[in-house]
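Apart from one protein chain that is not included, each protein chain of the complex appears where it belongs.
Right after this comes chain A.
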Amino acid sequence: MTLLAVERIKLFSTRSPWWCMLLALGLTVGITAIIAGNWNEGPMPVLGAVFAHTFGLYVVMVMAALAVTTEYRFGTIKATFQAVPDRISPMVAKAAVVTALAALVGLAAGFGSWGLSWLLAGDTSQLALESANDWRHVAGVGLVYGAGALLALGVGALVRQTAGAVSIILVFALVLESVVGLIPNIGDDIQKWMPFTVASKFIMGDPDQGGMPADAGPPTVGALSPWGSFGYFVAIAVAMFVISLVVVKRRDA
């Protein structure tokens, strides 16, 4: 518990996490507001309210990467390991704090977007959260942000540099995963298993019928069920984090 408090103090005694959280929330909710305000193809579906969740996801991942890369950048990681020489427990505490915070931001972004859609969309007859799928679309944003933060933390701890970690995360998520689909023959099969593509299936996949135009919004691909997709994404995040722990433990600080 004390280590959780330590990481909480560290995170909230600098400004960048606040900015990142505000930006993640603002981007997601703001873009959703634009979508909702301009929705005129019949009633707005629940899915429409969470199309924009990926914007906040990237920002939250940057926040998570920063939480560890700034420690390397300013040498405070050495002070941390001096205070807690086993190294694993402070890293796990950091992951717990950052993941929880990211999940909270995700919940706020999901429900904020959904709430704003209520206010702005012309026809809200399909917007009520009535099924398990509806709840997954909205509350799932919190889960994906949490898992994404863990993944980013692992990358940050491995790379140790802000610029490097952020570039890897953004290039992977925004460029690589789409470009990979262009590879002839096998491209589509690889893309189906790319982490962010799969994560998006968890949020957007298998919507209830009704109110949803046939091909509105980004397509969801992937062989797994929505919850299976989430399990896959979490597994990748945990694997990355565990690898980073092993490396951090062995490497000179």
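Methods note: contacts are C-beta pairs under 8 Å (C-beta built on N, C-alpha and C of every residue); 3 or more make two chains touch, one makes a residue touch a chain; residues count from 1.
Methods note: contacts and distances are computed from a predicted model.
A chain of this complex does not appear here, and its UniProt-recorded name among "Anti-sigma factor antagonist", "ABC transmembrane type-1 domain-containing protein", "ABC transporter ATP-binding protein" or "Spore germination protein KA" is "ABC transporter ATP-binding protein". When the omitted chain is restored, the residue from A:L3, A:I169 or A:I203 that touches it is A:L3. Mapped onto chain A, the interface with the missing chain covers residues 2-3, 5-6, 9-10, 13-16, 70, 74-76, 78-86, 90, 250, 252-253.
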